[in-house]
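What follows is a single structure, and I will ask about it in a moment.
The chains shown are only part of the set, and none of them has been moved.
Order as written gives the chain letters A and B; numbering starts at 1 within each chain.
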Amino acid sequence: MATALRRLAKCSVSARLLSFAGHSRGRRGHFARPCTVVAQRNFSSASTMTVDLDSSTGIAVMKLHSPPVNSLSLDFLTEIAISLEKLEMNKGCRGVVVTSALPKIFSAGLDILEMYGKSPERCGEFWRAVQEMWLKFYSSRLVTVAAINGSSPAGGCLLSMTCDYRIMADNPRYSIGLNETQLGIVAPFWFKDTMVNTVGHRTAEIALQLGLLYSPQDALKIGMVDELVPEEKLVSTATEAMARWFAIPDHARQITKSAMRKPTIDKLLSARETDISNFVSFITKDSIQKSLKLYLENLRKKKA
Amino acid sequence: MATALRRLAKCSVSARLLSFAGHSRGRRGHFARPCTVVAQRNFSSASTMTVDLDSSTGIAVMKLHSPPVNSLSLDFLTEIAISLEKLEMNKGCRGVVVTSALPKIFSAGLDILEMYGKSPERCGEFWRAVQEMWLKFYSSRLVTVAAINGSSPAGGCLLSMTCDYRIMADNPRYSIGLNETQLGIVAPFWFKDTMVNTVGHRTAEIALQLGLLYSPQDALKIGMVDELVPEEKLVSTATEAMARWFAIPDHARQITKSAMRKPTIDKLLSARETDISNFVSFITKDSIQKSLKLYLENLRKKKA
């Protein structure tokens, strides 16, 4: 009963929100289904996120919902990038909170299945989508806040690091980091640059080589996240943080953000095709495909 | 009575100092008025600083005195730069302590009145003077120590960050930071570079976007200042710090300083004219002029 009331309360809060057409293939709006997230959990896998924009505050909440672990597949990456682009073009939107609709996981990172047994063309298409997501988020005119409500390895960590501010649930069972080397693969230079910009050269050097995953407490210590809160306070804290960023005139904040990030962005833009062919030739190597096969088999054994 | 004795004591200390012709328009030397700073407070606004060089130690003390808040106007910037240049050319001078002769404020930063309602030519002239001050201080052959005895927002913070060492009075009512975005304006790339060189990329990214002003304690934590002391110990601590820098042969220290700072300096030198025209076209925009007008009106209301 109490739970039902709380859900109702959530819906009434949600009812204040204006729907945002954040779904890449023109799914129906929000008014038809006020308790978006709760409802959507039962939907098909095509419905991989909800994006709700509160027109009174200008804050959108993007909830990633690609079970089981928000793996970043080609389709999912494309949907995320298009959703952000639509928010960018919406004058009523000033900021976006990125979080997960799934329990215990923010995002498990790039979908290994997109890298295993795929044609070079498909691998290249996939990599371009990874670049696109990074480029869009790292250069977004919006205030971007990651509300990290679960583990966030590899590409999940990267997504959170593109944001302006990172708040993580203070749960020691969660971890975050660029752990690519643990899988025998390598974070590309722009993952590395983002990491260096976030935690500095020396910490990045150790973390990237060892593929370290940090507890929330350790992630706070090295500056990989900016704040820890109990999980139930994650969204309210994200909203409070957003208010501090909204207190600054948008144009001044945006020019400043661009000044800080443009050199890193330009570096990828000027080497984008080379980066794609480097990735493709690396990932399609026999030795790498063997590692990935082994990794996937171990993963399946664990589940079984 | 006790106060009078203390003032006398100060004068006798001061009497050991050799005067330095640090005033840009040839004002009279120091011996004529031993208690320089105290006396000068009653002078006309043309007398905007005292520069006393102790020939026995090689330490000059530059006390900024442009009431009410040491705003960096075109004239004041020019005077500061010329004063430093004269010290540079004086073989008896090895270091300079920069501090304020005004209570509670180190410097309020760039003079907003130089940016509001002025011709593009005048704005350009002003900006060149800001660049000049930064270039001279950031590349100074002298050991430069900022004794920050009051609040130090925006350009005041920049001036202190050009120094080799920063000591701040441990008074929680003082604050320091590059808060340009709070006024709707933007710190140019070389302010940003100086900030990144001082506190690192990630801290600079947040601080510059939010225009954060830090308490002395927080400024110490992020490395924006190097040391906190009670205000009455500021000058003596600066002198002690200077002794540590003087223990190093000048040529080795200078070459090392240049190696650390030259890339940042060269970046401005190679883009100086572009930077000026960027500033002029930004600051003379209607929207920016409106923000500045609003800001100045609020400032006047506060005072009234």
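Basically, a residue touches a chain if its C-beta (ideal position, glycine included) is under 8 Å from a C-beta of that chain, and two chains touch if they have at least 3 such contacts.
This structure is a prediction, so every number in the text was calculated from the model and none was measured.
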Legend entry - Whole-assembly copy number, given 2 chains displayed: 3
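The working rule: only the chains that are shown with their structure count from here on.
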Inset, instruction - Using mean C-alpha positions as chain centres, tell me how far chain A is from chain B in Å, no decimals. - result: 42
Legend entry - Interfacial residue positions of chain A with respect to chain B in the complex: 164-165, 196-200, 223, 226, 244-245, 247-249, 251-253, 255-257, 259-261
Legend entry - Residue ranges of chain B in contact with chain A within the complex: 180-187, 189, 192, 200-202, 204-206, 208-211, 287, 291
